[in-house]
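What you see is the complex with one protein chain gone and the rest in place.
Showing subunit A:
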Amino acid sequence: MITEKTITDFIYREADLLDTMQWQAWLDLFHPEGRYWMPLEWQQQDPVLQPSLMYEDLLLLKVRVERLAGERTFSQKPKSRCHHLLQAPQIVACDPAAGMFKARTSYIYTETRGDVLERFSGWASHDFVQVGDGLKIKLKRVDLVNFDAPFGNIQLFM
């Protein structure tokens, strides 16, 4: 039975997998049709015909993960690290009958590489599907509070 706690635990675990760089385990959280989306507009509706910072399917996420370990991935010498500080997720929907599981989590994300430390604030919206007894990510949407700022490299996952 999927409960609100299942959703909350999932979101904390996801952040932990990212912070501990367990990339493959993180990819396994996604449904095969899952998407990772970082909009470039306020309350953006369309990831396809409006510009985004990222809108990636599992193939593209695998490319990113594989790249992080590549021998000739020069932008990862030295490697980046990250840290998520999450507020308690707000459950938007937890309706097993309708198959609707959604949450929104406010958080601060830190990415560091070499001597540089960058901090981002935003909200993650998770859309889940039930697979077996558990959940998989259908859509992870990351809305940064300053999506329109000129950032330097963002190399890991929020």
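The working rule: a residue touches a chain if its C-beta (ideal position, glycine included) is under 8 Å from a C-beta of that chain, and two chains touch if they have at least 3 such contacts; residues count from 1.
Note that contacts and distances are computed from a predicted model.
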Worksheet entry | Protein that the absent chain corresponds to, by UniProt name, given "KipI family sensor histidine kinase inhibitor", "CmpA/NrtA family ABC transporter substrate-binding protein", "Aromatic ring-hydroxylating dioxygenase subunit alpha" or "2-oxoglutarate oxidoreductase subunit KorB" | "Aromatic ring-hydroxylating dioxygenase subunit alpha"
Worksheet item: Of the residues in subunit A, which ones touch the absent chain?
Response: 38, 40-41, 48-55, 57, 59-60, 62-64, 66-67, 70, 72-76, 148-155
